[in-house]
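For reference, the structure discussed in these notes is given below.
Note that this complex is displayed minus one protein chain, with the remaining chains in position.
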Amino acid sequence: MHVSVSDENAEREPAAQQVSAFLERRREQIAQRWADASLFRTVFTVSRDEAVEAGRSVAAALAAVAATGRLDDIRDPGFAAVRDQLGRMAASRGRMGIGADGLADEVAALREPVTELLRAEFPDPYAPEAQECLLALTVLMGTLRLVVLETTVSAGEEVIARQREQLNEVATPVIKLWESTVAVPLIGTLDSARSQVVMESLLDAIVAERARFAILDITGVPTVDSLVAQHLMKTVAAARLMGAECIVSGIRPAIAQTIVHLGIDLGTVLTRSSLEDALAYALSRQGVEIAPVRAADAGAR
Amino acid sequence: MRASRHAAPASLPIGSDADLAWVRQQVRQAAAELGFGLVQQTKLVTAASELARNTLVHGGGGHVEITPLNTGPSPGLRLAFVDAGPGIRDLDQAMTDGYTSGGGLGLGMSGSKRLVHEFEVDSRPGEGTTVTVTAWATVVPPARPGS
Partner (left out) sequence: MTGPSGNGPAGFGPPIAGPSGAGPMGGHGFTVPVLRLGDILLVTLQGELHDGMAEQLQQDITERIAHTRVTGVVIDISGVDIVDSFLGRVLAEIAAGAGLLAARTVLAGMRPAVAITLVELGLTLAGLRTALDVERAMEMLTAGEQDGGSP
């Protein structure tokens, strides 16, 4: 096969223009063939017309990109019109359990039907002009593949960021344990963003519940390093400024060892080994005493 | 993101107590318009108050430039405190908790650095000091529309 590599740069522009014109001219046929390709067929299950319509807009976008001559530019404004559509298609495939590599294969499969149509345009598909156009189309389809993958990646990042934010809020319920006593059971790793959410929700709950005591239970926190300790101390200090006393409970023996080992000074922080002990402390400070009901009294009810 | 009349940088003088109060109000308003949450607003206004006071007390007065940043994934606010005072001789020392040259608590510089996302000091002895701070409305980028 002969491809005139030496003239490639000089000849690319007209080849790109030719491909653009071809995509415009054959848009309907391309869309019809794509509608049967696995990507479009599986995304647009309700009607084939939908798939054809989507195929038309993708073909039109490719024609617009080719017209600019920048076949390998994934930032080309020509893609802007279909970026959302491609993103939705990618997301839809993702929901069906198709990974990025599977999706890349499906997009790659769109090349063959178009290549066939383009080849048929030339009396001699092996002529240098035809080869250049085919090469240009190949580059363009490769760029499309990158654009699709990019939309999945950025859509994924967005989803992750949003889920993270939601998780931060969901994962920090503040519970009213008793009159004037609130508690947050912390579960999982405490990073800066999350400790910020914890601090804010705890302080808001102190106001809402008019709490005198706030318990931070870290039973479910796997490790306490100096950063986590610092976050805990900040929360305790902020609660104190608002007039509430903070108790850190649920320090497991292994974590106590780590804290000592790291030389972290939790000196100003009131600690208890369990949530139960912390609650007992808060209650006794409020003059509430919990005692077992005597059998006779219990029976009298 | 709303386009507003505050989209252009604003410059406010810092020459008196009343100016400090005015700077605090304007920074709060700009931050609120950019969608900063209450805690973020409070942190930025507090940092602005510390730095504006430094400009007044140590720099002998000056001005602050307030620039809304609307181009990134999350809106931000940049504040540049400019004075033509004596400058800071020992920057490392000035950035240390508890170090003070003005009879305060020594938390102005080090403390405000902890309240913002970006902090930059440009100081030349005898020529003056510019402290530039930037804060972003959210650390997690907001979801893009259309998804």
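Details
Going in written order, the chains are labelled A and B, and every chain counts its residues from 1.
The rule we apply is simple: a contact is a pair of C-beta atoms (placed from the backbone, for glycine too) under 8 Å apart; a residue touches a chain by one contact, two chains touch by 3 or more.
Everything quoted here is computed from the prediction, not taken from an experiment.
Looking at A:D204, A:D225 or A:D265, the residue that reaches the missing chain in the full complex is A:D204. Interface note: of A:C133, A:A244 or A:I259, the residue touching the hidden chain in the full complex is A:A244.
Of the residues in chain B, those that touch the hidden partner chain are 16-22, 24-25, 28, 32, 38-39, 41-43, 45-46, 49-50, 53, 97, 104-105, 107-108, 110-112, 114-115. Seen from chain A, the chain kept out of the figure touches residues 199-200, 203-204, 206-207, 210-212, 234, 237-245, 268, 270.
Please note the rule applied: only the chains that are shown with their structure count from here on.
Distance from the chain A centre to the chain B centre is 32 Å, each centre being the mean of its Cα atoms.
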